[in-house]
Each structure stands twice: as structure tokens, then as C-alpha cells.
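Complex shown without one protein chain; remaining protein chains in place.
The chains carry the letters A, B and C, assigned in the order they are written, with residues numbered from 1 in each.
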Amino acid sequence: MPQPLDTVKGFGVTFKQIFKKPITQEYPEVKRPVYPRFRGRHRLWRFENGLEKCVGCSLCAAACPADCIRVVAAENTPDNRISAGERYARIYEINMSRCIFCGYCELACPFDAITLGNEYEISEYARDDQIYTKDMLLAPPIKRTPVADAELYDTPIPYYKEHA
Amino acid sequence: MAILERPAIYEGTRIPSPIPTVLQVPDELREGGDILQVNFGPNHPSTHGVLRLIVDLNGEEVVGLEAVIGYLHTGFEKNMEQKTWWKAITYPERIDYVAFQNNEYVFVAAIEKLLGLDIPPKAVWMRTLLNELNRLHSHLVWLGTSGLELGAISMFWYAFREREQILDLFELVTGYRMHTRYFQAGGLAEDVPRGFYPECRKFVEWMPKAIDDYEALLSRNEIWLERTKGIGLLSAEDAIALGQSGPVLRASGVDWDLRKAEPYLAYDQVDFDVPVYPNGDVYDRYKVHIDEMRQSVRIVAQCLDVLEGLEGEPWIVDDRKIVLPPREELHTSMESLIHHFKIVTEGYRVPEGEVYVAIEAPRGEMGCYVVSDGGPRPWRVKFRGTSFVALEATATCMSNALVADLIAIVGSLDTVMGEVDR
Amino acid sequence: MTEPWWISLIKAFLIINLVMLAFAYTTLLERKLLGRMQLRYGPNRAGPYGSLQPIADLIKLIRKESFFPSSAIDLPYIVAPVISMFTALAAFSVIPFGAGWHLWHWHVDGEIANVSIALIVVFALGSLGIYGFIIGGWASESKYSLLGSMRTCAQLVSYEVSLALSVLGVVLMAGSLSLVDIVHKQGTTIPYAAPQVIGLLCFFVAGIAETNRAPFDLPEADTELVAGYHTEYSGMRWGLFQTAEYINMITLSALMVTLFFAGWHGPYAPLGPLWFFLKLLAVVSIFIWLKATLPRLRYDQLMRFGWKVLLPVATLNAVVTAALVVAF
Partner (left out) sequence: MSWEHVPGYVSEKEAHGEQTVVVEPGQLVEAALHLRDEEGFSFLSDISATDYLGWGQKGVAGYIGTATGRDLNRPAAQGFQILPELKPKRFSMSYHLLALRPGAPRLRLQVWVEDGEPVPSVVEVWPTADWHEREAYDLMGIRIEGHPNLARILMDDDWEGHPLRKDYPIGGEPVRFSSEE
């Protein structure tokens, strides 16, 4: 039995949306704050005295399910001291186009040297530009992303986030 | 299990023979020479990715049909054999990328079954909650795309409005919107943040209103009824014989839900109903999806009640053989550091054996068959792709269908091609 | 009191451009309105509030490659969009949009051509335009296009009948086939929407089908036939089809305003064209609203509805009106 009145109800649903604020965000101008746990672009960290935290143990490379991290370690020498440990990462590269952002590398790192930041704007025009070298990873990211209240939306369980 | 009494419209549905998955053109039609063979897909707006349907048309009527799959075959199962158990957890999420949390759970549950682990209550309830949120997410994607395919374009946007909220919740808890790797063998990867509960409460209060909107838009809409009632019939017997599960089976009148039949996680402690509809047509599948969404919201609310009382409880088992040690110990305990290195480099070992774990994923029975040789890597992982099985029913559902019904039927079977091709 | 030919020429030139402009901004209106109904903004990058979007689209379409399938049949393939476009534009010539004015010592009519059989002209041109769609789909040599063109053929032919029958009531009441007379008549009595409400509904439904708008957009059902008859078209050839479709919709809305809503008549007479425009806008918005809300019908349901529901109702409406007109 046709019930035209019920069909008309749907028109009300579409019509009333006109007076609501659209839910889409005008992206390049408005950046929605990500939650603090969001896993974005990687960062390598230094100690306050400038020494790198990474000691080149390759645990991150071992933990990576996508095999996108390459670490080549070298020995620190007294006149060329780079990291706090015995060795340092002479080459540290991440192929971002392969990375699946699972965050296993930051879980694996025993020295809190690598963490996943909140930046997600990491597209490039060329694949080779997606290969992040150590210098790029050590430098603070150029594009900043706002982050929601960390106190409320995160737990200080990942030690490094408290001390980063 | 009870099969609802079936209405008379079932006359005529039968599984094609000899090939159950191919609808063959009758010889007399073939000889007539009026058959137009059209290739729907692999690139077509409404084939859910890369499904290819070879369709024989007699005018507008579908007289022959063969589904060709494999265009998204990525070899997940082979890949997982090369990874340690720990690393392999990231793979199942990407198989059915709409029900990632359920897929992850089924694999983690298989590992835990082999290991004989008991997980802490907080992890149990949180897993239940996230699984139900994911079911909502999956049904919303289904609802949106099905509406779009039948021409109700606004439905897509309304469904995706709520989907966004769910993804935000996932981002809040797990750190990633889709492939979360949040379930680890033994519990959860991280504790639940304080701010999650109020955010999730807000969503639980909002969602029923949104579902009312969907129903106002579609459920009683004359054109929607015309398009979905009596289309894509599948009788209860045929559905069971074809291995259908989930909403498709329940829409055919079979009261079967693994959450009730063999309860896992906390499903035996929450209160919910299983919607069953008797007709086995596209409309009933739509109704099952809508009703399940309401039930999922109920379950999420109950999980929240329990979880709020579990503040401060452990979220992962304290077993140093399987779980990474707490991070603060890495700086103080040499033993912990060694464990950490061993688990990351070599991975934990899982006792020899074979298990088959099945859960009620949004699309039905999601099974995971795992064989372990006692080593750090799975010997064999096989997933029972729900969509893979669902697609087998296309030929049976397609009797007396027109081109437009073809779209509605394939849509109603709710297939995700990543899961079909794996 | 006829106007000289050169005034008609100037007017024709103006109206063609106005209609094209109206088409361009109808697409913008559709995208904006659909956007708001779907909780998004719609285009808002080109110009303030996206107001230059149609221009940007035009430039894009012109610069795009007009793909030519090697198996397509050359001449019909190229001519088809032109036919559709021409008839769509020509049909607008008999729509009155004002009462007519005196400028210096010349009289300017409120329409380009005051034909005494204007209604028939519109329908004839509309039927001719269908050939564009049919030929275009057939000449593309693609299965989807062929199916789309088959659907166009059947759908438009079926609904053409109901469309013509649904306006019979109005014609009988006005006693004329000239659109100008019909509007004048409504100015003296009431808009025919009131007495002819069934005719209006029939006209509206048949009109949606006639212009391939949702929920009757089967010929180009993008989720079934990809894009129906214009699957193989791209660039400005596709643009011509699109233009033709939108102008058909505008023409139909204009016809509806003329026949049922008293055309340019409104509270303040000199503002005639403005009233006409506002009414047109309202009708076009309803078309868009339908698209946002309703799912698509199926082919056989469409045909069944056309022949078994719409045609009898429209016929009955015409017969009853005729009886009443004769009686009183």
C-alpha cells in the first residue's frame, strides 16, 4: 500500500540540513586538531646537550612490518661524538611511502629516540622525496599540526611522550 | 537456531547447477542471439572496488552472470607467514579495511587461543566496545554506499557524518583512524585515555537520532521500498548451503549470531537482541543493518558503564614472554631490556597447533585458521573472508533481476573487495 | 502591433546569452544547494563563495581533450550534442517572460517569438532534442551508451505523451495554445495551479522524467550505466550535452511557471521578469531538492508508472476539465 506521506518525511530530513553548519572542514585554512596519540611523521630526538638519542641498534628496523627503516651504525670516536652511546646511526632513513604508521618503531626503541609525531601533511611530488634522511628526521617538522588537550586524551604511559 | 516462517515469495530461488556461483544463460536464449554481454567492472562506480561481473543481458534483464575476483589479490596470507606473530598483527586489519578492528581481533584471538592466555577484563570490555564501534562503522559505510548506488545520494553524506565521529574515537584511543594495531596478544597496546569516555558517551547519545534520520529518509520511502522489496531473494536453506552469514543470513530468516551462539569477549554479559527478518530480500538486509546499528549502540553504552568502573586496572597481561615490558623498566632493568630485545627481534613463540577462531564480524562469520609450528612465525594463516563467501550467492540472488537490481543486490551482500581477494 | 525584426534579433541574442548564463548558474545553484543539504559547502574556491565556478568549469571543459573513440561513428557522434543543444536553446524562444514594454516609439514583446501554437513548438523541439541523446549514445559504440540510449528513447517517448496530456487542461481552460494568451488569461483569473492541481502534478512528474532528472535519471544512472549515453563523451562535447540537459530543465521549469503559476504576473506589474525569475528559481530548487532526497527508480517501474499511472491520470484530468469547460 503506497504511503506517500512517509515518503515526504524524507524531504524534511534533507531540507533541515540547509540550516545547519556544514560538517566538512575547509582543509588548508582550517586544520582540525589531531588527538595527541595520532601517529604521523616520525621524529628523531636529541638530548638537551645536543647528542643524538639514537645509538644505531636497529631495533626499529627489526620491528618494522613494512621494512621501511634503514639504519647503518658507526662507532663514536672521542673527537667525533654524535650519540650518547657507543655507536650512532650513521645513516638513518625511513621510506615514508612504505610506512604504514603502525608505531612499532617507537614501541621498539629502547632509548625513546624515535617517536611518531602528529604531522600528517607529508605528501610529495616525487617518490624519492618520500625517503626521509636523518637530517630531515632530526629537524623539527616544518608544518605543524594543532594537537588536542594531551592531559585529557592521552595517558603518560608511553614514557617518551612525557619526556619528549 | 530458529528459521522464521518463510513467505510465499520464495518460489523459484534455487542455487544454479552445476556451478553454484555462475548463472548460465539458457541455451534457447543464447541461440536467439539477442544476448548482450556487458562487463561490469573491474572499474565501475558501484562494484565496491574491483569486482568484475560478466553479465549477460537480455534487454534490461540479467540472464547470465559470473563474478570474477582477484583484482585486489595482495597475498596477505603469504606475507604473514614471513612476519613474526607480533608484526603479523598489522596485516589482518588491512584485509577487510572497513572492519579492521574485528579482523585484528580474530587474529589476536587465534594467537591467544594457541598461547592459552587469559586477558584482563578491561581489555575484554574495551575490545567489545571497539568491535561494536567498528560494526557501526562498517554498517554506516554499507548504508552510505548502498544509498548512493540506488540514487539516494544524500544518505552517503549523512552516514559518513557519523562514520567520521567513530573514526575520531578510534583516533583518540588508538592513535590511528583505521589500521590501529591496538589489540595486541594479551590485551591492548595502551591504556584508554581519560577523555575517551565522555566523548564516546556523546556519540552514544547522538547516534540513535541519526539512525532515526536515516530511517525517515529511506525506510518508508516509496521508491526505496519499490527498489528493495522482493529483490535479490535468498531462501534460508539456500543461504545456509551457500555458507552465508551475518546480516545476509539473518535477513533470510535464520536466527543465527555467533555473539549469541558461541559468545566471545563480553557478549554473554551484555544485553542485546539479534534482528531477524524473514523475506531474504534487499529490504530485509537493509532492515537488519539498521536494527543491528541500534543494538550496537546499546552494547557500546553498556561497555562504557563497565569500563568507567575499571579505571586504573591493567589493560594487558603481565607476561614478559609475550608482552613488551613497561617502558620505564627499560631504563632500570637489564632483564626487561633483554626481553624487549628478544620480543622485538625474534618475536614470541606460539605453541604448536592449529586453531580456527570465528567471530561475528559486521559482515558475518569472520574466521581465522592458524597453524603454528611452535616457532616465532605463523606457519599458515587462512582467513575466511566473509565477503568472499557472500559473493558466491550473487548468482542465486540474481534470478529475475534487472540491471538496476544487479547493483542493489551486489550492494546488499555487503562485500569489501580487500577481504574477497585478500 | 508587431515589433521590427531587428529588435527580435537583439532580443534573441540577449536571451540566448541569458539562458546560457542561467544554465551556468543553475549548475552552481545545484551544487551549492545539494552541498548544503548534504552538510557540505559546495564549490567555494573560484571567486567569492564560488561564484566564478561555472566560468572555471567552462574553461576546463574547453581545454580538455575531446576524446574520440576509434570505433565511434564519426558524423552522428559529433552532431548529436549539437542537435540537443540547438533544440534546447530554440525551445526557449516562445517562453514569455514579461508583459511587453514601450521603448521610445517601438513596442517590445515579452518573448522572442509570439507563436500562436507556442506550446506545440516547445513540445516539438523537445521531441527533436531527444534524437541528440539517442544518436549520441548509439554512435559511441559502447554497450553502456547503447543501454543508456535505449532507456532515453523509451523513457522520453513514454513520458512525452503524459506531458502533453497533462497540459491539455490548461489549454482548454485558456482556450489557446499561445503561451502569451495563457499567461494573460491567468492574470485576469487565478493561476491555473489551483484548478489544475492534478495537471500540475502530472506535468511536474512527467517533466522530471522528460529532463532526465533524479529520481528518473535512468538514461545516465551513473551507478548502473556509468553515465549512460554520454559515457564516451568528454570535453566540450560532453559539455554540450550537459548544457542541453540543464537548459531543458530550465525550459521546463519556465513552461511550468508560465502554464500554472501565471508567468510574469506578480504584485507589482513592472517587475514582471523578476517575478518570472523568482518563480523559475523556486521550481528549479525543487528539482534539486528532489535529487537530494529520492533514490532512483528502476527501469520497469518507471515505464509502469508512466503508462499505468501517469497517462490515465493525465487523460482523466483532461477529459474532466473538458467536460467542466463545456458545462460552464
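Heads up, the rule we're going with is that a residue touches a chain if its C-beta (ideal position, glycine included) is under 8 Å from a C-beta of that chain, and two chains touch if they have at least 3 such contacts.
Every value quoted in this text rests on a predicted model; they were computed, and no experiment measured them.
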item	value
Which displayed chains the unshown chain touches	A, B
Omitted-chain contact residue, chosen from B:69, B:270, B:330 or B:398	B:69
Sole contact to the chain not displayed, among B:59, B:208, B:309 or B:353	B:353
In subunit B, positions touching the absent partner	1, 15, 18-22, 69-70, 73, 75, 77-78, 82, 113-115, 240-243, 254, 256, 258, 261-262, 320-322, 325, 333, 335-336, 338-339, 342, 346, 348-356, 358, 365, 367, 369, 371, 373-375, 379-380, 382, 384, 388-389, 391-392, 421-422
Positions on subunit A where the hidden chain makes contact	67-68, 70, 91, 93, 95, 97-98, 127-128, 131, 133
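Going forward, only the chains that are shown with their structure count from here on.
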item	value
Longest centre-to-centre distance from subunit B, chain (CA-based)	C
CA centroid of subunit A to CA centroid of subunit C, Å	53
Intercentroid distance (Cα basis), subunit C paired with subunit B, Å	45
Approximate Å spacing (C-alpha centroids) for the pair subunit A, subunit B	28
Numbers and ranges of subunit B residues touching at least 2 other chains	154, 158, 161, 217-218, 221, 223
Of all residues in subunit C, the ones touching two or more other chains	37-40, 292-294
Subunit C-touching residues of subunit A, taken from the complex the two chains share	7, 10-11, 13-15, 17-18, 20, 22-24, 26
In the complex with subunit A, residue positions of subunit B that touch it	83, 86-88, 90-91, 154, 158, 161, 164, 168, 171-176, 179, 181, 189-196, 213, 216-218, 220-223, 324, 326-328, 330, 337, 340-341, 344-345
Subunit B-touching residues of subunit A, taken from the complex the two chains share	2-4, 6-7, 9-10, 12-14, 17, 23, 34-35, 37-39, 59, 62-65, 100-104, 107-108, 110, 112, 116, 149, 152-155, 157-160
